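The structure appears below as structure tokens.
All protein chains but one are shown in place.
Take a look at chain A:
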């Protein structure tokens, strides 16, 4: 049997690349269990679960996680509704300016977060809105909507138009057709889009910085921790948790849509 052998140099380069990407994460994991307190000294001093206990005992961490979960949940819910509606509107009908609207809808994900952040901050000021939970949720929704929209649009494109016609033909009006035929077909793409949106919102920091006001989300809390070297191990523990919370939904989204050609929105 003939098999193509990959040259060893190429293999080495590939594994080297992977190591470069993931080594820093491993360092975080390792030092979450290290007995020494202040710095990343090598070799590791000893194994302890002490920092986990410390982290779980701290109210500020708990508060930050609560805020982040709340923001992510609300932004995702908002995005699911708006993204689905936008996808439905733009997928079927051809109307003047459709391409323009599609571009405007996708733009927030291409735009640097810092621009979205500044723009939102100004807009909120004009609208006399006090920065807080609401403004963070709205800020996050700007890019979460895109994720949901992309997933739903991809699925709608593969939904034959004859299905909706068949439903109407059999006596269902538009809403009934949506409820019984379209929505069940969208279920997995909504779940996937929602999970990705949740994960993105949960660790977003740039837009959050501009729109948070006095609220402290988890990423902001972690940024603040940089100024406290004695807290490094605790920060490492929290970082691990964040990893877990964001990786699992992304893997889930991948699993749900892996048989589809285009899972959109992995761009940010």
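Here is the rule we go by: a contact is a pair of C-beta atoms (placed from the backbone, for glycine too) under 8 Å apart; a residue touches a chain by one contact, two chains touch by 3 or more; residues count from 1.
Just so it is clear, contacts and distances are computed from a predicted model.
> Would you kindly match the missing chain to its UniProt protein name, picking from "C-type cytochrome", "LLM class flavin-dependent oxidoreductase", "Dehydrogenase" or "ABC transporter ATP-binding protein"?
"ABC transporter ATP-binding protein"
> Among A:110, A:166, A:226 or A:248, which one is in touch with the chain left out?
If we include the chain that is not displayed, A:166 is the one touching it.
> Which chain A residues touch the hidden chain?
Touching the missing chain: residues 160, 162-163, 165-173, 176, 180-181, 184-185, 187.
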